[in-house]
Structures are given as structure tokens and as C-alpha cells.
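Beneath this line is the structure, given in C-alpha cells, with notes to follow.
Note that one protein chain is taken out, while the other chains of the complex remain in position.
Note that the chains take the letters A and B in the order they are written out, and that residue 1 is the start of every chain.
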Amino acid sequence: MADIKDESTRRDFIHVASVSAAALGAACVAWPLIDQMNPAADTLALSTTEFDVSGVQEGMSVTVVWRGKPVFVRHRTRAEIEEASAVELSELPDPQTDADRTPRPEILVLLGVCTHLGCVPLGQKATDPKGEWGGWFCPCHGSHYDTSGRIRKGPAPTNLVIPPYKYISDDVIKIG
Amino acid sequence: MSGPKLTNPVARWIDHRLPVFTFLHHEMHEYPTPKNLNYWWNFGSLAGITLVIMIVTGIILSMHYTAHVDHAFQSVERIMRDVNYGWLIRYIHANGASFFFIVVYIHIFRGLYYGSYKAPRELLWILGVVILLLMMATAFMGYVLPWGQMSFWGATVITNLFSAIPLVGESIVTLLWGGFSVDNPTLNRFFSLHYLLPFVIVGVVVLHIVALHRFGSNNPLGIDVRGEQDTVSFHPYYTVKDMFGLSAFLTIMAAIVFFLPNSMGHPDNYIPANPMVTPAHIVPEWYFLPFYAILRAVPDKLLGVLAMFAAIGVLFILPWLDRSPVRSATFRPIYKIMFWVFLVDCVALTYLGAKPAEGIYVILSRLCTVYYFFHFIILLPALSIFETPRSLPRSIGKSVLRGGNGAPAPAPAAAREKS
Partner (left out) sequence: MMTLRSKLITLLLSTLISAPFSIIANSAESIAFPSQEWSFNGPFGTFDRSELQRGFQVYKEICATCHSLNFISFRNLTDLGFNENEVKAIAAEFQVEDGPNNEGEMFERAAIPSDVWPTPYKNDNAARASNNGALPPDLSLIVDARSGGADYLFALLSGYHKVPAGKEIGEGMYYNAYYPGNQIAMPSPLVEDGVEYGDGTRATLVQQARDVSAFLAWATEPNMEQRKRMGVMVIIFLLVMTGLFYYSKKKIWSDVH
């Protein structure tokens, strides 16, 4: 917006200073207006979940809620652990060793969300179908997961995700 | 006047097909504005900017607010405590409403003092009164949303007013409530309309500015612009003056938002609404107090409601009540005094609106209400006929070659031709 009248004043320092101050002010105002959309304090407080795994009996599975999603915690039997470790990596659509998926073989912690399109696979309850590899079976489009939660057959592209978690004591894990 | 010098080829391509740049250049850059405007003319742009602030903060708040009687209060507290900068956005929105009214009331009183409502700006003025009404409806519904004690009981009292209408009153109130008392249906529809009306206000503001640009701004002398010597281009003179005014305004608003954020509110609204317990004193927000005082001053329920609406109604017909051809109070010695008396009357009504309807407050409220209507309905028309104005100056700016050819105006209104 050049104007003959203000050409001589445009370059005046005072005007540059005022307009720059206004621009800086506008930028500073913009940040809170955007940041308010980031997760609020109460949402962040629920971003971690602690869980005592000693309550899960051998052969049983428990579902824990973390960030609004199901997390499967399974206390695997000897047989299930051996099956999971004995697999040839070349057989796996998404190769990953069982050891890489859990620091403590008896306890398996997985995000219970099918990596195909997000349904919750069956296999937590004793009466659920567990698929051909004895792990989990997703009824939506027929993905089969093994006892390590790895995809074996079906449209899912990758293994069930291992959520970030660590043992904060002998039996308590903190997820997230 | 020439269009903008567009060097950027993209800008030229757009402007040729949709002349936004030419339009803005004409309306906001070279637009001739009287050069003698004082700081009372800043309040229009302040009102516009406050409207934008309210819309932006309001849209953000509605991302986190839940309009259900069981969750509304709690959702607002969640905004205050958990949402990032939620407390800031909420305090800006709540105090922004008060500042919006402060700015608009000053803007209106400027119009009253300088005769900005007179020909040919009658419609500009009427559009302004429409904006005021929309603001009042918006603010009323907005205050209900936090669902505190004052929210609920203020809504109950004011919606109950409509039952004063004969025959259909009760049905209208039931329709407004969506039930048999202020409850969840009421809250939900108020939320919907509170979100809608500000955009209606934006539309009317556009019309208001179009009407303004038809004849240009009035000025403190109240005499017409006669030529280039009386005006300056809007940019940079008034853009920089408006920026200065805005900075000063934001400083004051920041002082309140950051250090006295609850000073203009009522403590009872921090108590969740309880339909079984009425607060000791139901008080509307301060900007409604003068109208509340007028409402309570009239002993009859229906007449009280009519008086309250008439208080705004008189503003609509003001250009026809005050027919003095002299615009500015600067040259109307009696009107000038009566303006200040009127202003004191409005402040008194504001004060009285917060007082309990007892004793001396009732008498004073009635006196002030009578005076309010006396000012518009009797005094102004009388002054149009009987006041002898002072001589008007010849022109706004010092003209170089020719003087303003307007003769001084000593004669009373009846003898003069309306421009």
C-alpha cells in the first residue's frame, strides 16, 4: 500500500518500530490460541496407566485401558512362549523376534488394535476364537496373530503394536 | 482518486477479476476523512476489533464447552484449570463482553453529543441501535451458559418478563423455555443462538460501515466537509491514530483481564445453578443495569416491560425527535448541558439497577426513569424549536482560495431548509 504522501515517512524508524511491535504482539497472541487445542492437563494425566501384572494368572489375559485404547496383557504358558520363540523369521510377514517384543517372556503387553483398520481382535477371553496360531483373531477382516501378537495371515500389514512401557517395580508396569 | 499501484502480477490478476485491492485502497486508504476528528471517534474501530476478539475467543471456548445442565459448569471449570491457556481465553471473553459494552456506550454517547444521528445519517444510527439490541441478546444468552446461580436466575427473571404480554404471554415463555422452567432445552438453544448472533452482528456492522461511507464521518464541529482542505486520507492518519487508541484500549483491558478478572462479574455465578435456591439479590451484568432499573421502576409488570423496551425504542426515532439542524453540541449551549444531565441520569440508573427495590432507591429510580423519557420525548423536540444555537464556523479546515460559503446559522430550525 504505497502512497506518495507517506513514502518519506515509511522508512522512519518510529513507524518501523511500532508496526514491528504490533506484529510481534500478534504473533505472541496467536500462540495461546493454537496451544489451547493441544491435550489439556486432565487428558495428559490419563496419558500413562500403571498396572500390576501379578494379578494376571498363567494362561489368562487382561485388558487394560490406556489413552482410550485397549491394551492386552497376557500371562503366557510355557507352550505359548516356546511356540513364539521357535518361529523362523522368514515365515513372518513382519519379521520380529519374540525377544524383541517383550523384556519378560511370561508377560506380553500389546496394543489391542488390529493394524489393518483398527478393530479390537478377539482372544482375550478363554472362550474367544484365537485364530490358527493360538494368539488373537480379528473378526473384521480375518487377520490371525500368533502368541507373540505377530501377524501371520490376513490383511493386517504389521504385528500388533507394543506400546511404550517399562517396569517401575518387579510387578508394576507403567504404560505410556 | 487513483487505484492502488499494484506491482505484483498475482495481485493485479486477482484485482482485475475481483477488485479487493482496489476496494480496500478506496475504502481504507485514500478514503477522505475529516481531519478534525478527536479521540471520541476511535471508539467505532475499537468496537469492531472487540467484536473480532469476542468471536475468536468464543469459537475457541466452544471447542471445550459442553451445553448440558449437568456438565456446563464443570466444562467451564475444566477450561479454567486444565485447558492450555483456557483461563486466559475465558477471562478475555468474559471481560471482553464488558469492554464491548463500555466501548459501544461511549460510541453511542459520542453520537448523541455530536449529532451523528442527524440527516443524512439516520439509517447509520438506526443500524447502530440494531447492533446494540443484538449485542444485548447475545450477552444475555452468553451469561446463561456457565450455568451458575446468576446465569440460571437471571435467565428465569428475564424470560419470565414475557409472561406480561396479554393473552399469549405464557405460551411465549413456554416456547422460549422449551419446557416449564429454565432447564436443559433452554440452555441448549441459548448456546446455539449465542453462537449465531455474533455473525448476524457482523452482517449488520458491514451495513453500518457501508452507510457510514456513503456520506463519510461526522466531525466535532458538526458541519459538512466542503472539500479536500477539510479531509485527510484515512491511511496513514487514522490508521495510526486507531492503532494508538487500540494499544491504549488493550492496555486497560489487559489490566483487568490479568489483575482484576472477576471485578465486573458477580461472585454468585461461581456457585453452580440451583433451581431450588434463589440468591439474595438477583443482579444482571452491569451493562443491563440501567434497563433493569427502568423495568423495576414501573410498578405494573407489563408497563415495566414496555418501558424497558421503550428505553431503546426512543433511540430508534431519535433523528425525528431532535430536529435541530445544528449537529454538534459544541454550538448548542442548552443541549450541551442537557447532554451531561442525561449522562448523569444514565449513570444513576446503572447504580440504582444494582440496588434492592426498597425505600429511597425506588423513588430515585422512578425519578431517573421519568427524566430519561422526558429527555427524549419532550426536551429534545422542544430544544429543536426553542434553542438558539451559536454561530457555526465557516469550514473545518482553513481553505486557501475560497471560504466556506455556508453562512452562520443563527435562525431557529423552523426557518431553515433541511439539507
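Some notes on this structure:
Everything below uses one rule, namely that a contact is a pair of C-beta atoms (placed from the backbone, for glycine too) under 8 Å apart; a residue touches a chain by one contact, two chains touch by 3 or more.
Keep in mind the model is a prediction, meaning the values are calculated, not measured.
Screening A:A30, A:L46, A:A79 or A:L117 for touch with the missing chain picks out A:L46. Only one residue from B:M264, B:I282 or B:M338 touches the chain missing from this view: B:M264.
Considering B:H26, B:H68, B:H213 or B:K241, the position touching the chain not shown turns out to be B:K241 (whole complex). On the side of chain A, the interface with the absent chain consists of residues 6, 9, 12, 14-15, 17-18, 21-22, 25, 28, 41-42, 45-46, 50, using the contact rule stated above. Where chain B meets the missing chain, the touching residues are 35, 74, 77, 80-81, 87-88, 91, 98, 102, 232, 236-237, 240-241, 243-244, 247-248, 250-251, 254-255, 257-268, 270-271, 280-281, 283, 286, 289, 340, 343-344, 347, 350-351, 354, 356.
We take it that only the chains that are shown with their structure count from here on.
Interface of chain B with chain A (complex): residues 4-5, 25, 29-30, 56, 60, 63-64, 78, 81-86, 88-89, 233, 235-236, 240, 243.
Of all the residues in chain A, the ones that touch chain B in their complex are 1-3, 5-6, 9, 15, 18, 22, 32-33, 35-38, 40-43.
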